[in-house]
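Every protein chain except one is present and positioned as in the full complex.
Chains here go by letter, A, B and C, matching the order in which they are written, and residues are numbered from 1 within each.
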Amino acid sequence: MKFRFTDEQNMIRETAAGFLQDVSGPAAVREVMATESGYDRALWRRICEELCFQAITVPEEYGGMGLGYVELAIVLEQMGRNLLCSPFFGTVCLGGNGLLVAGTEQQKARYLSEIVAGELTATMAWTGPEAAHGGGEWGAEAVTATWEKTSEGYLLNGTLRYVINGHTADLLIVAAREAGTRGKDGVSLFTVPADLAGIQRSWLPTMDQTRHLGEVVFSEVSLSADSLMGEAGKGWPSLEKILDLAKVAIAAEQLGAAQQVLDMSVQYMQERVQFGRTISSYQALKHKAADMKLKCEVAYSAVYYAACVALESLDPDGDPAIAAQLREAAAMAKGYCSDTLFFNAGCALQLHGGVGFTWEYDVHLYFKRAKASELYLGNGAAQRELIAGLLLDEEFRT
Amino acid sequence: MKFRFTDEQNMIRETAAGFLQDVSGPAAVREVMATESGYDRALWRRICEELCFQAITVPEEYGGMGLGYVELAIVLEQMGRNLLCSPFFGTVCLGGNGLLVAGTEQQKARYLSEIVAGELTATMAWTGPEAAHGGGEWGAEAVTATWEKTSEGYLLNGTLRYVINGHTADLLIVAAREAGTRGKDGVSLFTVPADLAGIQRSWLPTMDQTRHLGEVVFSEVSLSADSLMGEAGKGWPSLEKILDLAKVAIAAEQLGAAQQVLDMSVQYMQERVQFGRTISSYQALKHKAADMKLKCEVAYSAVYYAACVALESLDPDGDPAIAAQLREAAAMAKGYCSDTLFFNAGCALQLHGGVGFTWEYDVHLYFKRAKASELYLGNGAAQRELIAGLLLDEEFRT
Amino acid sequence: MKLTFSPEDEAFRNQIAGWLRNNLVGEFAELKFRGGPGDEHMFPEERKRWEQKLAEGGWTCVGWPEAYGGRGLSIEQQVIFFEEYARAGAPGRMGHIGEGLAGPTIIAFGSEAQKEKYLPGIVAGTELWCQGYSEPNAGSDLANVQTRASLEDGKWRIHGQKVWTSLAHESDWCFVIARTEPGSKAHKGLGFFLVSMHQPGVTVRPIEQLTGTSEFNEVFFDGAVAEDIVGAPGEGWAVAMGLLGFERGVSTLGQQMQFQNELDEIIRLARANGAARNPGIRQRIAEAHTGLRLMRYNAMRMLSSSQDGQADSSALVYKLHWASWHRNLGALAMDVLGPEAELIDDAPYELSRLQSLFLFTRSDTIYGGTNQIQRNIIAERGLGMPKEPKGR
Partner (left out) sequence: MKLTFSPEDEAFRNQIAGWLRNNLVGEFAELKFRGGPGDEHMFPEERKRWEQKLAEGGWTCVGWPEAYGGRGLSIEQQVIFFEEYARAGAPGRMGHIGEGLAGPTIIAFGSEAQKEKYLPGIVAGTELWCQGYSEPNAGSDLANVQTRASLEDGKWRIHGQKVWTSLAHESDWCFVIARTEPGSKAHKGLGFFLVSMHQPGVTVRPIEQLTGTSEFNEVFFDGAVAEDIVGAPGEGWAVAMGLLGFERGVSTLGQQMQFQNELDEIIRLARANGAARNPGIRQRIAEAHTGLRLMRYNAMRMLSSSQDGQADSSALVYKLHWASWHRNLGALAMDVLGPEAELIDDAPYELSRLQSLFLFTRSDTIYGGTNQIQRNIIAERGLGMPKEPKGR
């Protein structure tokens, strides 16, 4: 039991921090976030070729670095801190995890190698418009695209929304259900090259411009039989695990962003003078900053605890008792970090006073990211309800 | 439309404040709260004979003052401020309101006159142990005592808990249901002299010692036919209205207590020196006090708005559009004031530091009252759920 | 204490409601529910014409004394006016700075000549005002004014920069606080000036907000001439403080009706998408509803007492209460929408009404005294606690 970084992990952290501060400064973010693709292809190539972040969790047999989820979280934390606009999250935390969790040997061999080579971006498309029901229900009911078996393979139909990088990714991991099924039944996952006939994609411009969403419409799209991931109709547990892993990843980004708005606020407070004193000398403002700091510290524990759990859950030889905590650990991390980032970004706006309200200052970029990432995959209340179910409901059922 | 006190109302306020400060100081409260009855009979007699607070809302035809709920709230606010230990709340806000809302002419003539004369204390007994289900469900399911029709009248059975002054009151307004009924069906209210054969009563000692609770057990208690209030089995709407009126009354008490703990805290903060400064000079503590003050101000509006609504709802010539707001206004007042008092009393403990934690200082008396009155008839969350139902659910049903 | 209005007041309510029903039509129909906070930059020309329409009906400056062209309404009737105005969805007032701030200040502190010169244009809806109050280094520290006014050839000339001036580019006049005594500090040595916006030496630069839109501006004065000074040189702080008192007027009830419109929209959406079944959302909607209802009675207390020349402690907490409430409403709107909250109306950055609400309400807890300044005021003035020490 050691709950601190190894020297190697500290090195990765410093490398990521230095590089991302360099390449993803506010000017770069603002330039690229306004484009339709939402990322800078040249920068993405540099990340893949020079830093190889996309290869961190890919096993060595597919050309990856074979490192764990802790190293991934370290890099994601720095990406969140610098609001990196890139296909990283989609490619690695949705597409890559999808392949790792649910892919056939053939799918992994092909696509993970292409991801490692920097030749393929990916994402996962799984939610229909129904994900907006009830103010955001990210459960199995949100899977509404349909598949049916054909002689050569499968036929896909349906509209998928809120797909991260959905309009640009090369490979889509698609969740669909057998027509007529409900809930967790009938769900299958497929690997779908985005350029297949019958696929229409469009950009859905968003309030948080630093991560782009797309809509993907499938009209009678034919898939080969080897597109299926796992057993037909039994895909829900895999999908759920991919989403749990995605929650840990989002939480790591949120942690980085929450720390960054705290640092920005402290710096501003030390400079801004009102009534002849720096505003950092006002106790009420100091205490607000202290609360932000507390939340960052607890969020840090939440993220790296969950990352350790994810590590065990992805490792075939991992400790099963720890791996079994993934659902809960991911919900804790996502819930706590969602609330932390929204709280911290809101406090940062307040602490910056009028200037925080301008487009020119960067705080609003984090504030918008805070709300977007909070709502994605369910906010703090939704995660807590999930945890409550795990804690309280099993005995009601028995 | 005038939302401030008349001169007469201001006079009542000053009278009540002065008198209660005199007779219900901390020493008096501490002495009487430790006794089994929980109140000082001599003081109760003075209140009834000299101040006539118990007669405020009783119509003149029964010997009362015929004033409105605003005047009652004014007096209750001061009672809450001074933690008056007395049968006032039970007698007036449960028993008296019960008679006003549901009593027959004969019951009103008899019992209200006795209340006005200071000869009768009363309360309402309506909850079985089931009120504790779900952490406190104060709805119709909590009515579990049963009645059945006999040749001469009615037979009562069952155990009633959490009855304010239940072990001392002379007259019980009892809610019971016809055996076999559920929910709002089958509920009847009865006037029951507490000395009837088959009634066993006992004190249930409480954490908040300033208001005593009792348990009342009915074993085959025979009631005369004229004990019934209203129509047999149709008593729920009346009971609900009595409870709404009780919520307004509790809220008024909570307002007074919330203001009192603020005043105590401000005084302490102006005296206590730490690091060479009065602690009232620390901005974080000033802001805590400011938040307490804000809540008091909003609570004040909540209480007197609800009292104005209660006034119209008890007046046969009242404005029906305003009277129809009683359910909502009472829930708002009870919810807001419950949260306010608990917040303020908790802050007061914190602002007092170590000494607030001693039995010797008075803050804990308010802190305990805060939790007791918060839970009684449902806490803030329960009131908000009720309001949400009124706002959101009617269209779901249609 | 009573909640009912008199029959006369109810008749007045019908009168103004009827006028609005008959006149908020035709070219003005598209202005419904527009021009509020976060939307103040929209339809300026149409809304200027609407100001004059209002003036024709006698519905500008309804609380001003009749002697100055007002309607001399009682507080109750002003309450009714502003409520009905907002209930009808009539647009955000272009003239509110003149009617609510500049005019009352001139009435209270100005000379007869100033009253004759400036008030009629405000009443007629033909002359619009903006305020030159805040400066980059005087945010919460209002008195830290660095803009200077100097007498040159018998004329006051203004040099300096103001910020957060809404509608500056649409306004004819600006009132400006400037330092008349070089080297003076804080609230001493200030003057309260009336400055035409139509002259060289006045430059307006829009501030792009986090919404991508620009209601606010920076205004640069490079020797612009002030036509008048209200009160004596050096006594501008007293005038400015009197003006701040006018900000808590009856129009606050109109603001509440706008809030009600926003809450109603959120409730409609929650019912439509099923968020109304989410227990946490239910709690927050009930809390918002309660907060708004109680805000109304706080305002009633504030107005009932100010009418009698009394101060009520409800006034002290009013800003903190509504600003925090409104900020929470903005977040609630997003949470009701769920993932749809993210999708904007169009690229590059066209926000929906509720998205604007979400972002814009974050300024409510800052401008006009931050929440922190409000708490200082409550503790110091309301509870008698020591003032924050100043560093200078």
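Keep this in mind: a contact is a pair of C-beta atoms (placed from the backbone, for glycine too) under 8 Å apart; a residue touches a chain by one contact, two chains touch by 3 or more.
What you are looking at is a predicted structure, and each value in this text was computed from that prediction instead of being measured.
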| request: Based on the whole complex, identify which of A:A179, A:A290 or A:A324 touches the chain you can't see. | output: A:A290
| query | Of the residues listed, B:G18, B:G135 or B:G198, which one is in contact with the missing chain? | reply | B:G135
| For chain C, which residues lie in contact with the unshown chain of the complex? | 279-280, 283, 389
| Contacts of chain A with the absent chain, listed as residue ranges | 1-6, 9, 70, 262, 266, 269-270, 278, 280-281, 283, 286-287, 289-291, 293-294, 297-298, 300-302, 304-305, 307-309, 311-312, 319, 322, 332, 335-336, 381, 383-385, 387-388, 391-393, 395-396
| Residues from chain B at the interface with the omitted partner, ascending | 34, 36, 127, 131-137, 161-162, 203-209, 213, 273-277, 281-282, 284-285, 342, 346, 349-350, 353-354, 356-360, 364, 367-368, 371-372, 375-376, 379, 381
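Following the convention adopted for this analysis, only the chains that are shown with their structure count from here on.
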| field | Most centrally placed chain, judged by C-alpha centres | value | C
| request: Average the CA atoms of each chain to get its centre, and name the chain whose centre is farthest from that of chain A. | output: B
| note | Per the C-alpha means, the centres of chain A and chain B lie apart by a whole-Å value of 51
| Multi-chain contact residues (two or more partners), chain B | 283, 286-287
| query | Which parts of chain C, given as residue numbers and ranges, touch two or more other chains? | reply | 270, 372, 375, 388
